[in-house]
Each structure stands twice: as structure tokens, then as C-alpha cells.
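Have a look at this one.
With one protein chain removed, the remaining protein chains of the complex are shown where they sit.
Residue numbering begins at 1 within each chain, and the chains themselves are lettered A and B in the order written.
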Amino acid sequence: MLKIDHVSMVFGGLTANNDVCAEVHKGEIFGLIGPNGAGKTTLFNVISGFYKPTAGKVIFNGEEIQGKLSNQIAQKGIARTYQNINLFKKMTVLENVLVGCHTQTRANIFDAIFNTKRSRAEHEEAIRRCREVLEFMGIGHLEDSLAGSLPYGDQRRLEIARALVSNPKLLLLDEPAAGMNLTEKDILTDTILKIRDLGYTVLIVEHNMKLVMKVCDRICVLNHGNKLAEGTPEEIQNNPDVIKAYLGGAK
Amino acid sequence: MKAFISKNKWTLLLLIAATALMLVLAQKTYYALIIALFGIYAIVATSLDVLFGYTGQISLGHAGLFAIGAYSSALLTIKFGVPSLLSLVLGSAITALIGALIAIPASKLVKHFLSLLMIAFGQIIYLIINSWTEVTGGSLGIMNIPYLNVFGFEVNSNLKGAIVIWVILAIVLLVKHRIIRSRVGNAFIAIRENTVAARGLGIDVQKYKVLAFAVSAAMTGLAGGLYAFLRGFISPETFNGTQSVLFMTMLLFGGITTLAGPVIGAIVLLLFKEVFQTFSTYQGLIYALFMLLVLFFFPNGIIGLYKSGKTAVMKLLSKRAEATRNGGAENAEN
Partner (left out) sequence: MTTESTIIRLVIGALMIGSVYAVMGMSYSLIYKATGLMNLAQGDFLMLGAFVGLTFYKTLGLNIVLSFILTFIVMFALGYVVQRYLITSLLNKGASFSFIILCTSALSLAFQNGSQIIWSPYTLPFPAIFDTGAVDIFGAKVAPENLLVLFIAAFGAIGLFLFINKTKLGTAMRASALDQTAASSVGINVQLTKGITWGLSAGLAGVVGMALGPVYGVYSTMGAMIAQKAFAGAVTGGYGNIYGAVIGGLFYGFMETFVSAYLTTTYKDAITFAMLIIILAISPTGLFKEKVIE
């Protein structure tokens, strides 16, 4: 479904990704791991259109998407969360998720002004779907709170809800467990598995090995911008190169 | 509906009282003129709220858009014999178009560039209406603009003008309310709050910024046309750069991202101007003071003060009620 084809990303003289290849299949959870500075988030930003890769292709459902604007990529069905939470802080939880419906709804300025039947029906349907997703993520009771006032863990959950509501073909999660406590991490692990069971495809960057090993079907390891290994969690755990990289990385 | 009324009963009561008061006052033609002008400036401040309050795009050039609405409406009627109501609508459409055109470069810029681009835009329009004498009458302006005619109803007095303008203001407010609550409005607010995240959710940021400019320009252009038909006379001095700052002050003073805020801001600042006409030498200083007060001490404007005051009173009342109840319980025990 998503093919990363010899992607390189160079900033000035610094190579963040060097000739990386990987493929994500439909319906799986694909993990992207590596020590700090391995280029995981950079690769994420390339896929979601925040960066244009220096070389290589990103192919999504048979279509080249590298270098497209992030809003165009979102329209194609790739939704993401952010390592540093990017919520609309002064909007309520429900409004945040409603913005997430943008690609799924059509109402234009004239629908808005004349409050057409079509736009009202669409709006109600969007709200229904938003509530459903908020319930699913376990933050349904918070719909009227301001997003900026939520505790950290709930903010992360809200970001996932906001991405999920657009019914993405591919969901990108950028360190979803960062800053969460143990209980929250366990809940998150279950949630991610449930998301997969609903039929979504997930690409996840995460530092927490326990979570990664538990949820991922396949894992790709990056180190210094290069791809080091790819395989099932068991294969990765037993791969000598990976072990070396991690031990070497922890100075 | 019932819930809405009971929730907002004080606001509604205030609104009815204000309407009644204005209707009584409007019997005098001078007061009627002021009340009509309240409505016009309220429309402009409302239009700025769509752009600045909700979408986060600063404009210090709205006097230019106001001028385009006024001059195009007046000229269409005078030079081309277009019926006045149609001229009003066309004037607003022309302003929207020009607003959208200037928005194409503007929508790409960060805030300080945007602010200077809009100042430059306002300056160009001001220079053009001042210098293009054959068309705009130069510094003398345009005189003898005919009355507005709404389907046979000739708006030939300030009282009629005030009524028509306030009806139009109500429509503008309704339109604003609907836009803000819609998918489009959500996109506007999302852009203001976090452009990166908005884009990541599939919002075409530039398109929506241009749209916000166009909507705002359409409203301001409409206000400009109404001004031309109400006064029967327009000249460049109504549309200079200071006027743009004044519009912004009205919005901020009343309170951004509310329906009533821009209306109240426009009324208060205009009232101030009329009441303290003897101090007109100090006008710039006073506006500046208003603006600085808002920026430093109550960033949510009068509406923000009213809301926080209301919450404080509510808290006090509920506390007192509780105290009485507790007190009563104690008495019963004794």
C-alpha cells in the first residue's frame, strides 16, 4: 500500500535519511524504530508531505506522492499525529475532531451561508461520527473541554481521534506513547491493536520497545539515516546488528 | 429555542431595550444618522472579526476595501445608471473580488509582511481615489449620490437609512454566525490555531485564507456602499490609513470572536467620537489609548469583561444562596 522507494533526505550537509526502502502492507501495523537521531521523524515528515525528499519516491496505492503538499496527501487518505502535540488548543475536543472530518465533508461557503439541508445533514453525521471516535478513544466525556486544558495523555488520545475520524487508509503515529505513564501505555497498546482490528493500516514511530514489540506485525530499524534491518519483532530482537546499534547508541 | 431564550434572557432584554431606545432617539434626524453609522461601522468591524478574530489574518488596510465598496457603488449608479440596490450588491461583489486578489499574495505571508502589504494596499487605494480626478472627483470626492431604493422603498431619510442598515447588519451577523459554525468556519479557526496541523488534516490553508479575505471584503464593501448611499457624499478623507487602525480598534475594543463584540466596539468608539467632538485634536491619542488598554488589560474586549463579570456575579450569588441555605439548616438545628 505504501512503498518507500530509495528515499534520501539531506539538510544542508546532514543526511537524515539515506536511500531508505520499505513497504507497508494493507491491514498491518508497521513499526519504525531506531536510536535518537536515526531519521525516523524525518521519514515520517517526508511521507506526510512536510518535506520533499532529496531523492527517491514515496508511492501510495500506486501513486507517487513525494513532494506533494501535506494537505493534498491528507486528502489522499494519510492521517498523522505529531511527536510534539499539534492540537487546536483554544477549540473544544469535539471541534478538534470535527476539523479532522474536513476531508470527509464537502460543505462550502454557500452551504454555510444558506444553511442548506445537505450541509445540516452532513454536519449532524460528522458530529455523530466524531462522538463515536471520541468514545472509542475513551475521551467521549471530555467533548466540551478545551483541548489545551487536557492532561498530556488525553491530548495524545485526542490527536489519534482527530486523525482516525478522517477514516484514513494509512494512519501515521509519531511517538504516541511519549510522556504517558504505565497504565496509559497499556491502554494505548490495546487501542492501537483495536484500531488495526477495525481494518486500519498503521505506521508507528515509537521509542517504547515493549509497546512496539507487542503491537507491530513488522518492524524496520533505522540507524544514522540508513536502514539496518526489517522483519518480525522476533527477528528484530535477535538481529545482532540491531543489538549492536542500540548498545552502541546508548553511550 | 426556549433554552436559548432563558439562557440569554439578559442579553435579549438588553437588545430589546437598546432597539427601543434607538428607535425613540432616531426620531431626531441627527441621532438617526449616528445610529445608521453605528450599523455601518458594526458591519466593518464584524467583517474584520471574520478575518482577524477567527482566521488570524491581520489587516490594516480595510479602509481601502471600504473605499472600493463606496466608490464602486456610487459610480455604478451615477455614471452607469445602475439601480442603486444592484449597485450596492455589485459594489460588494467587486470589493470581494479585489479582496480575493490581494489575498493571493497576502495569504502566503507571515504576519508582519501581511500587515505592511495591507497598509500598502490601503495607501494605493487612498492615492488612487485622491488623484484619479476624472473618475473619483479627487480630493473633492463625489457629491449628489442618489438615495438607495429597496424595491420601491426609497431610503430618503436618516431614519429609514438607520432601519435598513440595521436590518442588513442583522443579516450580516446571521451570515457570520452560520459561516463560523460551519465546516468552513472550523477550517478558519484551525488555521488561526495551528497552521501546520490544519494542513496535515487536509485543509488547503491558502484557499481558506483567500476565502476569509473575500468574505471579509464583501462585508466591508457592502458597508462602504451603504455609507455612500446614506451620506450622499463621499471623499477620500473617510478612507485614510488612520481609519483602518480605527476599524481594528473597534473590533479589539468590543471583543474578538463574538457576535456582539464588534457591534459594541463600533458603537462605543463612534459614540466617543461624537460626544467628545471638542477633543477632536486628541482623537488619535484617545484611539491609541483605547487600543493599548485592550492589548494590555483586557485582551477579550468589553465582551470579555462582561463575561468574566457575569461569571463572578454568578459565583457570588450561588455562594450567597448556599450560605443562606446552610445558615437556614443551622438555625433549624438550633
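In the analysis below, a contact is a pair of C-beta atoms (placed from the backbone, for glycine too) under 8 Å apart; a residue touches a chain by one contact, two chains touch by 3 or more.
Remember, predicted model here, so these are calculated numbers, not experimental data.
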Which displayed chains does the hidden chain touch?
B
Of B:Ile35, B:Val89 or B:Ile102, which sits in contact with the chain we cannot see?
B:Ile102
Contact residue for the chain not shown (choose from B:Leu25, B:Val268 or B:Met291)
B:Met291
Since one chain isn't shown, list which residues of chain B touch it in the complete complex.
52, 56, 58, 60, 102, 104-105, 108-113, 115-117, 119-121, 123-124, 127-128, 131, 195, 205, 241-242, 245, 248-249, 252, 281-285, 287-289, 291-292, 295-296, 299
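Simple rule for what comes next: only the chains that are shown with their structure count from here on.
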For chain A versus chain B, what separation do you get between their C-alpha means, in angstrom?
41
Given the complex, residues on chain A that touch chain B span 48, 50, 69-71, 74-75, 79-80, 82, 86-91, 95, 98-103, 105, 107-109, 111-113, 115, 119, 122-123, 126, 162-163, 166
What part of chain B is in contact with chain A in the complex they form?
175, 178-179, 181-187, 189-190, 193-194, 196-205, 211, 215
